[in-house]
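Everything below concerns the one structure shown next.
As you look at this complex, bear in mind that one protein chain is not there, while each of the others sits in place.
The letters A, B and C name the chains in turn, as written, and every chain counts its residues from 1.
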Amino acid sequence: MKITVLYFASLADRAQKSQETIVVANDTSIAQLYEQLQAQYRFNLEADKLRVAINDEFGEWEDGLNDGDTLAFIPPVAGG
Amino acid sequence: MKITVLYFASLADRAQKSQETIVVANDTSIAQLYEQLQAQYRFNLEADKLRVAINDEFGEWEDGLNDGDTLAFIPPVAGG
Amino acid sequence: MIINLNEPQHASPLKHSVDEAYAIADNQGFALLDTPLDAERLKGMLKREDCGALAVFEGWVRNHNNDNSVSRLTYYGYENLAINQGKLIIEEACRLFDIQKAVSIHRIGALDIGDMAIWVGVASKHRYPAFDACRWILDTIKADIPVWKQEYYTDDSTLWLSNNG
Partner (left out) sequence: MIINLNEPQHASPLKHSVDEAYAIADNQGFALLDTPLDAERLKGMLKREDCGALAVFEGWVRNHNNDNSVSRLTYYGYENLAINQGKLIIEEACRLFDIQKAVSIHRIGALDIGDMAIWVGVASKHRYPAFDACRWILDTIKADIPVWKQEYYTDDSTLWLSNNG
């Protein structure tokens, strides 16, 4: 399945991009995907520091992915 | 001694004036003065509902009066 | 609440000009004004580079008070005492809370529904002291500042209001 991944803040710095579309096996979990991307881009944020958003809404790490989903890993926020 | 008395809100309504200067005996207390004015103008506020101000600062009913003082009886306020 | 039987014979207009009133609010913290309040002008008194937080309260004339339909109202004030007492309130707020500056102004005279009757603004480094001080100043002004409110209702009756029931 194709997943669009969005990168923000330090994740975007490390990935040197703000988004990309990748193809992953159908039963890939969000945690597995982050582990793979973390190794690839040397992200310095562990998964337990991140929240996930699926299709522009907050989701859970345990949520399943579907073909065409937009997935974002949300670093600690700093608004206000 | 001469005392200028200021009237506000319902006290001004009853007195039909916002201020007046009156001459009182030298040892007149604020409470005695209010009792006299209340009888004269039929003020419908008892002394225990009022605060007093002397020379544009809040004072106490027990404070003494001096010649030339400006005295105000402060009805319950309603600002804000 | 006290029923108003007679036409009012109230204290004379404010002694200070509009510019003087804003200068008193800026320098001492509190003033009365008998023209529409300029929120942007007041906020400008609180801009400081070391402040990250501004908390503001505006009090507006509502179209209802308890069960009565209000058509308009008039605020009267004892200007000299209000300015003196307001200065004490702002000084006390600066002692009680970790804030950089606070300013408030109360309008008097005839107001319509929707008009701003009071503005309170507090600038501080961090957000909670600004909120806490703004609320405390408003509560203390409502309790202590010599301002009186006469409401006119849609049935032509009027009342002197009190903040303490």
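Methods note: a residue touches a chain if its C-beta (ideal position, glycine included) is under 8 Å from a C-beta of that chain, and two chains touch if they have at least 3 such contacts.
Please read all numbers here as calculations on a predicted model, not as lab measurements.
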item	value
Chains in view that touch the one left out, judged over the entire complex	A, C
Sole contact to the chain not displayed, among C:R72, C:K87 or C:R135	C:R135
Touch residues of subunit C, complete complex, unshown partner	39-40, 43, 47, 49-64, 113-114, 125, 127-128, 130-131, 134-135, 138
Touching residues on subunit A - with respect to the absent chain	6-10, 12-19, 44-45, 53, 56-58, 72, 74-80
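Going forward, only the chains that are shown with their structure count from here on.
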item	value
Between subunit C and subunit B, distance of the C-alpha-averaged centres to the nearest whole Å	24
Centre-to-centre distance between subunit B and subunit A (centres being mean Cα positions), rounded to whole Å	73
